[in-house]
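What you see is the complex with one protein chain gone and the rest in place.
We call the chains A, B, C, D and E, going by the order they appear; numbering starts again at 1 in every chain.
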Amino acid sequence: MPLVKSRVQCDIDFDRPGRQAAFLRAPNSTNTSGWGTVQIPIFVLKNGVGPTLLLTGGVHGDEYEGQIAISRLAQTIKPEDISGRLILMPSVNQPAALNQNGTRMSPIDGRDLNRCFPGNPTGTFSDMLAHFIDSAILPHVDVAVDMHTGGHSAEFALCTVMHAIEDLELRRKTLAAATAFGAPFNVIFSGVDEGSTLTSAIERRKILCIGTEIGGWGRVSLEALRIGERGIRNLMQHLGMTAGTPDTTQKSGGPGTRHMVVPNPSCYSFAPSGGLFEPCQLAGDAVEAGQVAGFLHFVEDLDRAPVALHYQASGLLWAACGPGRVLRGDCVAVVMQSYE
Amino acid sequence: MPLVKSRVQCDIDFDRPGRQAAFLRAPNSTNTSGWGTVQIPIFVLKNGVGPTLLLTGGVHGDEYEGQIAISRLAQTIKPEDISGRLILMPSVNQPAALNQNGTRMSPIDGRDLNRCFPGNPTGTFSDMLAHFIDSAILPHVDVAVDMHTGGHSAEFALCTVMHAIEDLELRRKTLAAATAFGAPFNVIFSGVDEGSTLTSAIERRKILCIGTEIGGWGRVSLEALRIGERGIRNLMQHLGMTAGTPDTTQKSGGPGTRHMVVPNPSCYSFAPSGGLFEPCQLAGDAVEAGQVAGFLHFVEDLDRAPVALHYQASGLLWAACGPGRVLRGDCVAVVMQSYE
Amino acid sequence: MPLVKSRVQCDIDFDRPGRQAAFLRAPNSTNTSGWGTVQIPIFVLKNGVGPTLLLTGGVHGDEYEGQIAISRLAQTIKPEDISGRLILMPSVNQPAALNQNGTRMSPIDGRDLNRCFPGNPTGTFSDMLAHFIDSAILPHVDVAVDMHTGGHSAEFALCTVMHAIEDLELRRKTLAAATAFGAPFNVIFSGVDEGSTLTSAIERRKILCIGTEIGGWGRVSLEALRIGERGIRNLMQHLGMTAGTPDTTQKSGGPGTRHMVVPNPSCYSFAPSGGLFEPCQLAGDAVEAGQVAGFLHFVEDLDRAPVALHYQASGLLWAACGPGRVLRGDCVAVVMQSYE
Amino acid sequence: MPLVKSRVQCDIDFDRPGRQAAFLRAPNSTNTSGWGTVQIPIFVLKNGVGPTLLLTGGVHGDEYEGQIAISRLAQTIKPEDISGRLILMPSVNQPAALNQNGTRMSPIDGRDLNRCFPGNPTGTFSDMLAHFIDSAILPHVDVAVDMHTGGHSAEFALCTVMHAIEDLELRRKTLAAATAFGAPFNVIFSGVDEGSTLTSAIERRKILCIGTEIGGWGRVSLEALRIGERGIRNLMQHLGMTAGTPDTTQKSGGPGTRHMVVPNPSCYSFAPSGGLFEPCQLAGDAVEAGQVAGFLHFVEDLDRAPVALHYQASGLLWAACGPGRVLRGDCVAVVMQSYE
Amino acid sequence: MPLVKSRVQCDIDFDRPGRQAAFLRAPNSTNTSGWGTVQIPIFVLKNGVGPTLLLTGGVHGDEYEGQIAISRLAQTIKPEDISGRLILMPSVNQPAALNQNGTRMSPIDGRDLNRCFPGNPTGTFSDMLAHFIDSAILPHVDVAVDMHTGGHSAEFALCTVMHAIEDLELRRKTLAAATAFGAPFNVIFSGVDEGSTLTSAIERRKILCIGTEIGGWGRVSLEALRIGERGIRNLMQHLGMTAGTPDTTQKSGGPGTRHMVVPNPSCYSFAPSGGLFEPCQLAGDAVEAGQVAGFLHFVEDLDRAPVALHYQASGLLWAACGPGRVLRGDCVAVVMQSYE
Partner (left out) sequence: MPLVKSRVQCDIDFDRPGRQAAFLRAPNSTNTSGWGTVQIPIFVLKNGVGPTLLLTGGVHGDEYEGQIAISRLAQTIKPEDISGRLILMPSVNQPAALNQNGTRMSPIDGRDLNRCFPGNPTGTFSDMLAHFIDSAILPHVDVAVDMHTGGHSAEFALCTVMHAIEDLELRRKTLAAATAFGAPFNVIFSGVDEGSTLTSAIERRKILCIGTEIGGWGRVSLEALRIGERGIRNLMQHLGMTAGTPDTTQKSGGPGTRHMVVPNPSCYSFAPSGGLFEPCQLAGDAVEAGQVAGFLHFVEDLDRAPVALHYQASGLLWAACGPGRVLRGDCVAVVMQSYE
């Protein structure tokens, strides 16, 4: 007879007006602290009438812009500033966020939290945490933004992301929300390993959900942070939670977000072997099928010529992956195309 | 009676005209290979009369642009293209370069090779390798370029670097060589932990020496690679090893390299504690003493306000350090100022 | 069609009179021993008529007093000394017990065995072991004592422990057994992470179950060992397995065990951040709500004042946790109060 | 609602005639490559009419002979050479095969892939891979050979292996196939930890299945490789996939395979404690119950006499385990006896 | 030509009156922070005329009482409170003190800092730090107290410690200082591995030096902290740095410190093999040569009797070592005897 309720404790009363700041306490027995807990900050602000918006950052510990944007919001916004309810989780994967200089994977169980949904209350730490978010947080939510970046793996053309949701009405609303967010791009894609991600879990509950991919290379991008913080403000206005009109002007001069799509596997390029990868374009650049995407150098060999990797689809470079040295099977480029 | 000669084997005859490509074989006894060796590529090209230029890349395994530039040169240049001698070591710290996706530190002994000079033939692997380079390679060299980047720690304003060499004639020649290299900046500085670096070892032997800091954030920068490859071509022309005139035009529109200096410790900013660092400027931006350099966020806490860190010197931001989460004592910014 | 029967082998015939000493053989495939096994000692003694008493030690490898007490008993008691059946497992979590100087967690899978019940025959090593104990050992048992200490995490006021069992008749019998055991305290509590512990698994099977928390700080406490060994003798007398009357006199002069309770979360104190924790009371001391429980020192900082942590409930200090340096979220104190 | 379909991608069309060579792409999110994949080679050759034969090697990464034999076959055999279908997976457990100098266990999750069947699409990497093989590959298969060796744990008398299959017709066919394979021995056994192995998964699907145990001691055995490569040729002839008659002559002069059995646990000897194990016989030697199997030496002690370990069954030494130093519970010898 | 000056930076002006609080900055190049530093707090207070007293804590990171006592002093004492100069280093081995829950060894180089003196400016991190303390701090010092505990290895009878200094005048002064400190015991001993400790380095410079061994078992002892804090106050009074008379009354009722000695190796007991050690006395108890010091239990075996270990010298138990499970060669007890 296994456990079914979560072992994570949380004192938040989601129905109470005003501001609450608390820690989720997730038990984490270790060699030096048998009754230790991992403390995960959560903030809930409730005022008047309006939707519930969940903002999550740091699902991967080394994706910083969302953590900064949501943490700053949590420390500055007041209940009276909004109509509706805000649930803010600036740094969900605390063990990964505090690990060394920030890592994608949880140091407790070596898992990627964003491959553990909908989770398991008696599984590993990441399983348990995923289960709590899915079963105890998501039922309160109308709209969710899960903020990601390229981490140490890649730099993305600044964008919101969404899946090709089957429910057309929800898809329409999601496109509208992404348009309001106002990133340079909004990308409709079906990711590697979908189904076990947080955004998949959100969608299964018919909640309006967008993600972001802003920044990367394991550093904080100033422009990505600007887009992320503006996007949150824009979205709250779009949802009627705050007054004002979204500002979606683009640096490129365009009036707003370009909608893109990653239609099929030919948009992905993988490294056929390990090597030192020299890319030939930047994220956002136009690329042609057949064009050289980069060279794989073998600096450990004497006279082994570099191998040229080619794009297999035309469009814009969405993800500039391959942080220098790549391993065999690593993704080195993803191309996006216009969404009609 | 300890050993004094190197345990590293190398079949190169430095005096032979033409092209030689070989491995240094550095012994590395391990649990599964008692007589194993680490193979480090070295290329020597000799033709006619002229100086000996040593190019080294990958002294830190996660600094990629130099590795690519020198490896490409080694595979394409022919002896008849030059007057003099080229010694090319594209990826000096092979164990670090091949470690995971590339690391700064050697996985064999956990040391930073660039803190091990002049080395020790009976020390750890990095000590042994440093000693071989110092004692067996440097005596053949007239001019050396050691190509670095910010690795995973930082992004630098694209630059060559040099120390404030006491021998004024050598300093003048070094400035001239850096000017010919033609990076946007040339920075005269006294680094953290000087004396145990490769460039310090080169200078102790009265060899003309410049370094580079091009790129960073653990990825390959296209512009940094362009500057690095052009710089090598420029320098060979400057030294009379190849025909032609250095091209030092700058993207900024300027005619050439700006000479800068990091005069004292007030140019460095360190993190007073661990946290998530949000920088406020990009490498190359103008900054003022007292200006906010960035904010240290505490996304693990409920209501702990961010801490603002301020510049203590005015100038241009040379090193944008602090890749997201920083640890206490990490360098987060270095400012450079105009040289005269 | 996954496996459902245990992969652990055990040659014990639980119905055979006399003494049997054997190893459980739990398969453990490793890089150097594909068909290796972990050997876990088990002793069964059966004679005449009487209940079956299970004694378990070393469920956490660094909790030593139970291991010593049960091991000594196993080597000295003879079948003719008892009426009924004794099942002795002195050191259940062998991989943890033999790991370095003893650790709480299993080195094989990094799990806390006492968070893995009722287990899973095809899960990790700890899952498999928990499943065997639950499904193959517990069905033979009438009364169980699971002997714990504070391990490296804490020192407890010497006590037996039990849960607030819903079946009132079983609760009454458990209180009587704990009274007979005769530790200074008997504590009724609902632990962190209940449900997945061995004692929870025992209770789900309606078996009379008590635990102990005797000793801690990662060392063997002479007084804790004395209480533990006396308690086992007392309990066997109470159950009619051996002749004689329990001796429950206390060093404090009291006639017997004080029954205590940990009624709610306010009895627990957690560290709000990492630091060096200086406690202000010893386990067993009387404390008042609002009193300073200890100071969190920041010896890594220059002028950051210590933070005082306060008790939130009055009573006696049950668990003096926080072994010097604590991590954020670590439990540092638990208070117990009189029962009734 | 957890995932049920595999996250592993494979572009093979199993019904297409001719030769296909492709990678299985198994997602493997890591700190430096969030969208990374593990690439596992698979070759399918189809021609005319005939059974489907699956050959798998490298289920344990440090078992080399099968990897070499199947890889060589995959690179040399042509569709027109066969009647039927060949599915070749030379190196199934790629992460283990490429780990250091090859390891038994997967470096990704620390699991033994051959204890993970029938797998789980949302479990660890090894679980996911086992599930894919079981659910996406096996349904295409009529006959399977899973090629193992003693790895670093043991050396086996060169043999095929099979279980005592309950379906007598299938058992008869399996014996015939093993006879055709023509290894010196064919051993019917019930392994440690059966049920979770690949061969168990194959048998559950009523597929004719044989294994091999050829070689060991962590090195490539020339004779084992010869037997393995000949056995594959023999089996294809036996199945009518290629022309010709199996050659089963033995070095011993015998005409063919000796069928053996490991009837019960008395055939296994385990180390009662850690020590340095000196065996007294080679794999294949005749042994008697009561004979000394080897000595456990305690070279860390001053005057502790070696402990003699004795065989508990007579027969031939099948597995010479115990690679020098053994840990307590390690298997040191397995005896086989004549079948019938 | 290796480096000879320290690479550690320190802005303290030791001759400046008043209070200075600063960090030593020790360079520590890592994979994610090439120019990172370790920050070690140092406080200097100078006023009027008087000796210079150095107090060091945390040379081993898991020895807490000294760290707390000196940190508290550093935050509360004012220059005007003293005559002379105080140099306070509350937590010398910062990397070890901040490692997990505190460790003895440095996580940077795996070394015991207290086995690295007099150090080496170009050695490992611990070598470099030892060299800085020896060469840059000690020359300013007249009297030094290095505060230790039993860490995770042992509990000591609360004491100061000193060596049998050859200079009789210095020995007399040291005995007087220890008497003033007022711990229950003062122990004259020649440690394991002397010569490479900080106190040995201090003595080589003819500085009056005492150590402490107060507390242990990896926890903070309230009584040990009381003795440590009182001892510092007492010593400053004894040296004339503050007004007042030392209070050396003992809990035992005695008027002051008992002087003891560990005259020879027979006072040490080592574990002949690994096992679970049950001690029979507490630190401070009287013991006799030949008496049982404890039992080594083999809870992993079925019928292996415990081994009794005996004292080889009479006296009082100084160090109760052997934290539960011991490894072969571990020290389990040290006996002290009356001095004179």
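What we mean here is this: a contact is a pair of C-beta atoms (placed from the backbone, for glycine too) under 8 Å apart; a residue touches a chain by one contact, two chains touch by 3 or more.
Every value quoted in this text rests on a predicted model; they were computed, and no experiment measured them.
Remark: the absent chain touches shown chains A, B, C, D, E in the intact complex. Interface note for the absent chain: among D:Arg72, D:Arg171 or D:Arg233, the touching residue is D:Arg72.
For the options E:Arg85, E:His152, E:Arg219 or E:His297, the residue in contact with the chain missing from this view is E:His152.
Note on the undisplayed chain: of the listed residues C:Ser6, C:Gln20, C:Ser33 or C:Ser269, the one touching it is C:Ser33.
Interface note: of D:Ala26, D:Leu98, D:Val287 or D:Ala333, the residue touching the hidden chain in the full complex is D:Leu98. Contact with the chain not shown here comes from a single listed residue; of E:Pro118, E:Gly231, E:Pro246 or E:Pro306, that residue is E:Pro118. Seen across the whole complex, the unshown chain contacts chain C at 32-33, 100-101.
On the side of chain A, the interface with the absent chain consists of residues 273, 300-301, 328, using the contact rule stated above. In the full complex, chain E touches the omitted chain through residues 60, 62, 103-105, 110, 112, 114-115, 118, 150-154, 191-193, 195-196, 204, 265, 270, 319, 321, 323, 326-331.
Here is the rule we go by: only the chains that are shown with their structure count from here on.
Taking the mean of the C-alpha atoms as each chain's centre, chain C and chain D sit 42 Å apart.
The residues of chain C that reach two or more other chains are 23, 39, 62, 152, 300-301, 323, 326-328, listed in rising order.
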